[in-house]
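Quick one: structure below, then a few questions.
Every protein chain but one is kept in place in this view of the complex.
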Amino acid sequence: MLEARELTCSKRDRTLFEGLSLVVEPGELLYLRGPNGAGKTSLLRILTGLSSPDSGAVLYNGMDISADKTGYYQDLFYLGHKSGTNGSLSALDNLSFWLAQHNVSVPVNTLFDVLEKVGLVGLEDVPVRYLSAGQQRRVALSRLWLKPAKVWILDEPFTALDVKGVHMLEKSMKEHVGRGGLIITTSHQHLSETAGEHRVFDLEYRF
Amino acid sequence: MSLYQGIFKRDMQVAFKQKAELVQPLMFLLMVVTLFPLGVSPSPDTLQRIGPGVIWIAAILSSLMAMERLFRDDFQDGALEQYMLSGMPLPAVSAVKVAAHWLVSFVPLLLLSPLLAMFLNLTVDMYIALVLTLILGTPLLSLIGAIAVGLTVGLQKGGVLLALLLIPVFIPLLIFATSAVDSAALQLPYHAQLAIIAAMLLLAAALSPFAIAYSLKVSQN
């Protein structure tokens, strides 16, 4: 259970949101909506602990994440605007190193299965910068199926994906929620029914 | 693969795929050193007198150029975010990355040093002192430099600002290192200077990983 308590955030001396509270339970998909500049990315980054709020706290299963991060990070998968992959390494290397860093061990077969699922078979040894934007996005997303994370925080995950990719991701999101996982995501496109039931949270642009 | 092999091995692999980026600072170093005999005086005595300083100044300047790649790519492609979310303690990650960076940037310098010593007419005693100061001092450059790199990694125009921040901080190291080599030239003992550099290195090794981690968090905010 992820809880945000009275979060206040300001960037460049402009208050984005004040006293914001929300609770997301396991088995829930929260769809964060709002115009450009409303603070969606900032809110997501605060929820992951990458940014600190001006005041307020984020609690995972009742514990403040700033006090103890390791428990939360074992269960967390975050994908932001940046892919998290190094352009000069291959997809396979990128994923292997990432798994080692996150202390997740996955048999090689599973790794190849996931690469096949995202349609990157044959491209796994190519340095990532030679792939198209959509393919690079798929490399980043393939980690969803590699780390057994309970909490998914995804910032505009559908960027650069084609129709098939969007469908695959939405299906995965529905399955994850069905298994008792928890997802918070933003997107400029509407979530279709493939993503399943979801709750909407609107963030307004403050002047 | 243990966690640190996941960082260390990765950084080494990335470094070897970016060989051009590694070679350029070394070439810069070599060219700067050749400027001095050409611009100041080719007389062997003069070169021997200014030699230690020239090599150390060139080392500092070329390290400033090489320093940026420590966190820049990882920041821009989001790998740094993923490290911060991995559960690995950020000071430890920073220390490992600095160690990998030092190996890749400064060991070639050490290998190049006999050539530089020959260009500047250093005696064998001076050269030994020089190598000792480089071995003790270049990790200090990497450790302290990494703090400033962490702070400026999110800025567009990082380059010159990095030099402005770091050169004043490196001046004490420069003074002690060149003093050691100058003492060696006069056949005087230089344990004191080496001890001071070693003390600075130990202090930096103990404290800078935490400072680097804090700088990275500031840049991520």
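Order of writing sets the labels: A and B. Residues in every chain begin at 1.
Definition applied: a contact is a pair of C-beta atoms (placed from the backbone, for glycine too) under 8 Å apart; a residue touches a chain by one contact, two chains touch by 3 or more.
Here is the rule we use: contacts and distances are computed from a predicted model.
*Asks:* What does the UniProt entry say the missing chain is called, choosing from "Glutamine transport ATP-binding protein GlnQ", "Acetyl-CoA acetyltransferase", "Xanthine dehydrogenase family protein subunit M" or "Heme exporter protein C"?
*Replies:* UniProt lists the chain that is not shown as "Heme exporter protein C".
*Asks:* In the intact complex, which of the depicted chains does the undisplayed chain touch?
*Replies:* A, B
*Asks:* Going by the contact rule already stated, which one of B:63, B:94, B:138 or B:152 would touch the omitted chain in the full complex?
*Replies:* The missing chain is touched by B:152.
*Asks:* For the chain not shown, which residue from B:88, B:184 or B:211 touches it across the whole complex?
*Replies:* That would be B:211, which touches the missing chain.
*Asks:* Provide the residue numbers of chain B that touch the chain removed from this figure.
*Replies:* 144, 147-148, 151-152, 155, 157, 161, 164-165, 167-169, 171-172, 211, 214-215, 218-219, 221
*Asks:* Applying the definition given at the start, please give the residues of chain A touching the unseen chain.
*Replies:* 10-15
Criterion: only the chains that are shown with their structure count from here on.
*Asks:* Would you mind pulling out the distance in Å between where the CA atoms of chain A average out and where those of chain B do?
*Replies:* It comes to 37 Å between the two C-alpha centres.
*Asks:* How about chain B: which of its residues touch chain A in the complex?
*Replies:* For this pair, the touching residues of chain B are 1-3, 5-7, 9-10, 13-14, 17-18, 73-74, 76-79, 81-88, 220-221.
*Asks:* Which part of chain A faces chain B closely enough to touch in the complex?
*Replies:* Answer in residue numbers: 48-52, 69-70, 73-74, 76, 78, 80-89, 93, 96-98, 100-103, 127.
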